[in-house]
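Of the protein chains in this complex, all but one are displayed in their positions.
Labels A and B are assigned to the chains in the order they are written; within every chain, residues are numbered from 1.
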Amino acid sequence: MKKKVLIVDDSQLTRSYHSFIVESAGFECTSAVDGLDGLEKTLLEHFDIIVTDINMQGMDGYEFIRRVRTNAEYDAVPIIIISTESRENDRQIGFTAGANLYVVKPADASRLVASINLIVGGE
Amino acid sequence: MSQNISTFVPEKGRGEHFAPAATTLSMKDFQNIRDVIYKKLGIYFEDAKVFFIQKRIEKRMAILGIERFDDYAFQLCFTDSDSVEMQRLANLVTTNETYMFREFDQLQAFADICLPEILKEKERKNDRTLKIWSAGCSSGEEPYTLAIILREVMHDAARWNIQITGTDIDEHVIDMARKGVYEERSLREVPIEYMDRHLKETSVGSFQIHGDTSRLVDIQHLNLHDKVSMRKMRSYDFIFCRNVLIYFDDISRRTAVDHFYNALNPGGYIFLGHSESIGRITSAFTLLRKGRHLVYQKAPPAVRNDSTKEPS
Partner (left out) sequence: MNIEDHISNLNSEDEADRMYAAEDLGVANDPAGVGPLIERLGMDPSRAVKEAIFLALAAIDHPSVVAQAADLLAADDAFLRNSAIQLLQGKGEAAICELLKKLKDPDPDVRKFALDAAAGINHPAVAQIYEIAIEDPEINVLIAAVEHIGRTRQTNFKNRIEFLFEKSTHPMLLSALLSTLIQIGDEKSWEAIQEGYPTSESVPGYLLSWWIQAFGRFGGIEDLEALPQILSAYGKSHLVDLIDALSSFQERFGTIQLPPGCCQTLADLSTGPISNELKRRLLMVVERFPSTEEINLPMISRLSTLDMPSNGKGISDS
């Protein structure tokens, strides 16, 4: 059974790019156009891994992560942030919100896949 | 005197002679349009609706004099900053028909899950008031639907102080709502058992809501844009505002929703049309899954240990 990945990003370009990378690595991918879309999708089906941007209009990525974590079904689901920010403070906010890993954009393909495999392998 | 024989060339009215190109809306353009409709109106159209959307866009394109679908998509996504075109498109892609028990699925979420939850919580606190607001109720189908549901779900309804407030801006439909008389068209989704219990046929094809049910409902005039009146609405446990806000512009929509937020009790629920998403207007409500349904709730009162604040 392929593991299901949810990719949340408000840039269509980024969604296509990351989906391609993740699907090529053998995962099944679903995309969400922003935090709210992502949240709705998490409530309607179960994903094994979530990959999310931070700076999105409406619900930002940190808020998205916090709200996903209030759902007991997602207690143990790994969440990876992919964002442009590289300040230590941003990473802290991300981890406090409930993310497991922080990857800086633009993520090169092998690094993104390695991060996902690392986090999935660690279960 | 020489006469100029002038040939009168009627000016081509843009909407009459102009036909859009005989082409198909590409999936790419459909997805872009779908995304912007979703972001601005909160309505999601699946892939199966491509043809439906295409036909409606063609109408707009004919009026605007646009030939290519991608040009229309560009205008809708990028140059429509005050959402005027979006509202025009909204009128074409949504149906404004009102009838009882519309959007049954959502009413099930209300009746089977949210309502019992609120009732239980209130009983726990010895509070037997229940207030529901049907905003933009038109000719009254929605508030009476809610009244029927309450009478069916609540076995001890008589011991509760129940108020269902239906409001609308249009005096004409308010009059109709107060009469509570409906034709079969409005009643086609009413479960059969409920027909006998809550409606009586007063003349051929015409039914009136039973007094016992209609007395739960109070119909009032209210303009959702009127800040002063809106601010007076308080302490509701449920607000229904279905298929109304999509026709508002951005700012009015956000303002109305702010008022709804304050009109709701903590823990109260708000229902927009099943394909509308209030989360697109504000992130102040919490999105929850109840059974098969997604619903929006105003955060329940937190348990406070702080002695300077009274628990609500």
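One rule holds in what follows: a contact is a pair of C-beta atoms (placed from the backbone, for glycine too) under 8 Å apart; a residue touches a chain by one contact, two chains touch by 3 or more.
The model shown is predicted, which means the values in this text are computed figures rather than measured ones.
Visitor: Could you tell me which of A:S24, A:T70 or A:T96 touches the chain that is not displayed?
Guide: In the complete complex, the chain left out is touched by residue A:S24.
Visitor: For subunit A, which positions touch the chain that isn't shown here?
Guide: Within subunit A, the residues that touch the unshown chain are 11, 13-14, 16-17, 20-21, 24, 54-58, 60-63, 84-85, 89, 93, 105-106, 108-109.
Visitor: Could I get the residues of subunit B that touch the absent chain, sorted low to high?
Guide: Against the missing chain, subunit B presents residues 21, 23-24, 26-28, 46-52, 55-56, 74, 77-79, 81, 105, 227, 231, 251, 254-255, 258, 261-262, 282-284.
One rule holds in what follows: only the chains that are shown with their structure count from here on.
Visitor: List the centre-to-centre spacing of subunit A and subunit B in whole Å, with centres computed as mean CA coordinates.
Guide: Between these chains, centre-to-centre, one finds 33 Å.
Visitor: Considering only the defined contacts, which subunit B positions touch subunit A in the complex?
Guide: So the residues of subunit B touching subunit A come out as 35, 38-39, 277, 279-280, 283, 286-289, 294.
Visitor: Enumerate the contact residues on subunit A facing subunit B in the complex.
Guide: It comes out as residues 12, 33-34, 36-37, 39-40, 43-44, 58-59, 63, 67, 71.
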